[in-house]
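All protein chains of the complex are present and in place, except for one that has been dropped.
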Amino acid sequence: MQLELRNVSKKVGKSFHISNVSLLFEPGALNILLGPTLSGKTTLMRLMAGLDQPTAGTVHFSGKDVTGVKVQKRNAAMVYQQFINYPNLTVFENIASPLRIAKIGKTEIKERVDKVASLLKLENMLGRNPNELSGGQQQRTAIARALVKGADLVLLDEPLANLDYKLREELREELPRIFAETGAIFVYATTEPSEALLLGGRTATLHEGQVTQFGSTIDVFTKPNNLITARTLSDPPLNTLPVVKLNGRMLYKSHVEIPLIGKLPQLPDDNYTIAFRPHNLYLNRRKNTDIRVKAKVAITEITGSESYIHTDVAGVRWVLLASGVHKFGINETIDIFLDPDTFYVFDRNESLVVMPETVAGV
Amino acid sequence: MIEKQVNQKAWFMVLPVFLLVAFSAIIPLMTVVNYAFQDTFGSNQFYWVGLDWFKEIIHSERFHDAFFRQVAFSAIILTIEIPLGVAIALAMPKKGWGVPVCLISMALPLLIPWNVVGTIWQIFARVDIGLLGHTLTQLGINYNYTQDPVAAWITIIVMDVWHWTSLVVLLSYAGLSSIPDVYYQAAKIDGASKISIFRYIQLPKMQRVLLIAVLLRFMDSFMIYTEPFVITGGGPGNSTTFMSIDLVKMAIGQFDLGPAAAMSLLYFLVILLLSWVFYTVMSNIGEESSNGGV
Amino acid sequence: MANITLKDIAHSYTGASDNPADYALKKLNLTWRDGGAYALLGPSGCGKTTLLNIISGLITPTKGEVHFNQEDVTQLPTEHRNIAQIFQFPVVYDTMTVFQNLAFPLKNRGRTKEEIEPRVIELAAMLGLSDNLYTKAQHLTADAKQKISLGRGLIRQSVNAILFDEPLTVIDPQLKWEIRSQLKFLHKQFGFTMIYVTHDQTEALTFADEVIVMYEGEIVQVGTPEALFMRPEHTFVGYFIGSPGMNIAPCELQGDTIIVEGYEIELANNYPVQNDAVKIEIGIRPEHLDLSAADTPGGLPVTITKVDDIGRYKIVRVKLRNKEFNVIMNELSAVTGDKASLHFDTSHTHIYVNDHLILGEPK
Amino acid sequence: MRWKWTIPAIYIIFILVPIYWLVNMSLKTNAEILSVFSLWPQDLTFANYMVIFTDPSWYSGYINSMIYVSINVVISVCFALPAAYAFSRYTFVGDKHLFFWLLTNRMAPPAVFALPFFQLYSSIGLFDTHIAVALAHCLFNLPLAVWILEGFMSGIPKEIDETAFVDGYSWPRFFVKIFIPNIASGIGVTAFFCFMFSWVELLLARTLTAVNAKPISAIMTRTVSASGLDWGVLSAAGVLTIVPGALVIWFVRNHIAKGFALGRV
Partner (left out) sequence: MNLSWMAWTLPTAIFFITIFCILVTMTIWEYKSPGGDPRVGVLRFETTRGDRVFVSLLGSAFIHIIWLALFPSISLWCAFAIALIYVCAVFKWV
């Protein structure tokens, strides 16, 4: 059993919502679609569910072409960002409704609903109406309904986006465990990089209707193929620096010189973008190859265990993430350190040409 | 925002409605068009007369008078009822027992058959047995709607205000109650005056329902027939003979099918044009406001 | 500008009552210093928005008084309190342009055009709205609309306080970073008193100098982000702040030793003897736990049930007999297989009695 | 504004006084009406109502009205439901123009159509039947029903439909089991409006009937001209036409405001 999209495109009017996407999803793993609002996540899910038909390309399930097959015949389930339940039915009936359609016997329905309800901690809510529940419980009901019928494909479209932060954290922890038990193909859309990383599994990053990379989440995080992927899967935002390499020198804004260390000397002359993550900017020198830079502090944010220091380095905004509490005044000048071993370097087409040592070594 | 899917099969769901309405709308309309170009003497004997009826109607004093009376009536009705209705809606309570009391008593006139509305006012305004007519006469005001055209007009206008202002009130009230509290809170914090709140929050949010109100009130007042017919029968003289009354007089009273049909068509075209203008304005405003807000 | 003091404030939406359960906000006292950046943090339904609306005057509290400096403003209507408030969902005046929207609060207070214009242009530039200054507000995206709402809150220079009610709900994660640091910057720049309501701990901690944590209508702790993180005074604060939250485990307490799941741990402090009826728990942050190779002396034997690699660090879930702990690790290379030794950083191990922190005597 | 409530209060009094006067008249004898001018009946009588309840030519009018109004409401709602769903969920060739055309019929003056209607229904043998009036009223009630229901349906997120389809519901089953219960109040409001416009309409109802299906409002006009001065009975008949409307309002009172905005707020 696997779900495959082959060169799928979706055009609405004259604009492409999805263009030429090919993906292969295997059961058991959690598949994540990560991208900002309007990057095509929902459209892609609707194509998988069969709610929309692609303008070009085909959708295959277990090797069979299901492109034109009606939604009702697909054995899929879907959970939306808004808490969608049938308001006129009780929680029990909401969860039971796919089973009633499938003409399953009363006792079995009771058994299966009870089982999934206890999995999602809804045992005490079964007699109530969905609109009497809190947001978290409503969304649990929707998830329970998606799980109860044992669908081959379960689609979750930002299911936690409208919930409280802590609630989100709890469900985020529970969901992978629940999913692991069912063995269906799960596809999970989210806008938040941290959510993707916490859920693990495999991630496809989306940008303007195209998949920029697909692989295990941690791989995509550590080895992004291109700048857009790296930006999409980075929270706090990625720090970047556009540079030009010319005659053996690497310059930013044609006057700030970057020392050529590590793999940088091997690069041919061209335009590049250097990128590194906030936790790879340091307040102290750690190695003697570290590059020292003068930075002006814009603002410091302290979370209790860590500090985010927003800095201005020759007109570029960088965020430095340091553990512990560090307080700086506005416009204070400090020394910060870059480790060339943690650099990602992207060429003028924004493709990755240099990877950090630590990652490349693994 | 609801993004609609293209589905030509949806026509099958609309088809029953389409056929039923078409049956009642298109066949009579075709018949009216046919009559408008012919003359008839008694049973089913028709003669082609071309555009004679249209020429006659367009140049007839009687048509002009009825038309202008009609336009004047609709204009007066709209200028009274719309502001009055909005003002009452603004003053209505937002919650508590007052709400159902207001809503129910205000909706009452809308559910009275139109000729009964006429009857109520015919009785109420009579000098001999009506509270209004009697009181006015007692106060020394010379009021007799059966003889004085001005009094007749005032009676009909007051009656229409009585009958239909509630519709405007209820529509405006619905529009007002759909404004989330947070808008009023924001306005308070921004230090907005009552007038600013009305101008920048309430009016824009009521725009859609107000257009529906204007549309409905315009159309209904433009084809008003029953109530003035019951009260004055178009009199005194022809002073309250509106277009519908004139039309029915001509078609049924005098059995002048041809001119009546021609007049109907002119009447219908005017209504079609105005409906289109209103509808276009309305749906364009609708599109704009559906993109935004909470 | 003013100090804001809440005196014995309590609020019930059903009117005054003797039943404490009716109160959405239970009796509380609080002072906000002029020019501070505060956050009200708590789950939905904890009363934080109610408290905010009491300050702005949208709600009159059932009991207690609100003071701005020395003046009692409890009965003063919102428009006279000189307060700015930004709501969860964007509130814009659809028929006005962005410029008119931003100018509206000033115009209502009778400022001249010469005063208004430069101020609006400056603020619009700061919020990244300059390009759309003369378009109708209703045609913009939710992001931009919320920026307008923020702008209307920030436009007046002499407000007593600016209140934010979960203002970043509709904003994409990438943009959240930008706007949040901008707000913080504006705070440092102009010194407004700012009160920020949120359920998101990251937003609260990064924004505020002092965070007020609320739970079921009560304040459970007031403190700096650092204090809340290092010394939560209530198990709820421990759980609610930090991601993942504090590990809380039932234990027995004997002087300077606790017994967790049958294992003894010696603490840095001595604790007084507790009554038998109370609930005693230890609390320790995942950051203050450490794992080493199995059977390391001094460590407790645990089983690793799951490792989440989230890039910067790893969240390791371990089991000590029946109790689960979360451990945050940068490296796991020392541990092989699913067995490991768990170490407590005893200087950051806290003891809670009936959910409240107790302090011990240093030995 | 402490005196704000006076505005609606005065307006309600303005509405109720003429109705009170009608009730007042219906409880007086003709002699009293014409001789003494009084604010309430001096000589309370129910004789006027007895006339109506005992004379079949009077009370059959009420029955006729009720029958055709009910038929019309049922037809309008049943036919409009699928059509409104189509308009609220799909786009199809000519949808906007069809919708506009439907609405223009709501605005077509009945006076224009009266005569052809008479001939049309005579030619298909439906003249003077209840179904004829019910069908004729569909001309303006069906578009209105589609319009209102479309407004209510657009308020239901389409994700509910999709969830149901993904769950395996066929369209008819979904429509009956899930969708209709969710717009129950919309259906109630629609039925109320159809009732209202069918109940108050006179011109078409009078044109299409002679004896068997003659509505009460038409009987009233006839009586006015025939007996001329029987004010008491006329008032009593008028009061009786207000009663059903008042009852119906009572049932939809909670949805009245939204209903009058045609589900569009």
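Note that the chains are named A, B, C and D in the order they appear, and that numbering of residues resets to 1 at the start of each chain.
One rule holds for everything that comes next: a residue touches a chain if its C-beta (ideal position, glycine included) is under 8 Å from a C-beta of that chain, and two chains touch if they have at least 3 such contacts.
The structure presented is a predicted model; accordingly, all values stated were derived computationally and were not measured.
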Missing chain -> touching shown chains B, D
Given D:Ser123, D:Ser170 or D:Asn254, the one touching the chain that is not displayed = D:Ser123
Options B:Leu19, B:Leu51 or B:Val150, residue touching the unrepresented chain = B:Leu51
Residue numbers in chain D that touch the chain omitted from display = 93-94, 96-97, 119, 122-124
In the whole complex, what residues of chain B lie against the chain that is missing from view?
-> 6, 8, 27, 30-31, 33-35, 37-38, 40, 44, 46, 48, 51, 54-55, 58-59, 266, 269, 272-273, 276, 280, 284
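We adopt the following convention: only the chains that are shown with their structure count from here on.
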Find the geometric centre of each of chain C and chain D from their Cα atoms only, then give the gap between the two centres in Å, rounded to an integer.
-> 57
Mind pulling the residue numbers of chain B that touch at least two other chains?
-> 5
Hey, how would you classify the chain contact layout here, line, ring, star, complete or other?
-> ring
What pairs of chains are touching here?
-> A-C, A-D, B-C, B-D
Please give the residue numbers of chain D that touch chain A in the complex, ascending.
-> 157, 159-160, 162-170, 173, 178, 181-182
Counting only contacts in the complex, chain C reaches chain B at residues 56, 58, 77-79, 83-85, 87, 89-96, 104-105, 108-109, 137-140, 145, 149, 152
Using the touch definition up top, name the residues of chain A that touch chain C in the complex.
-> 36-37, 134-135, 164-167, 169, 173, 191-194, 197-198, 200, 218, 221-222, 235-237, 277, 279, 298-299, 301-305, 308, 310, 319, 325, 330
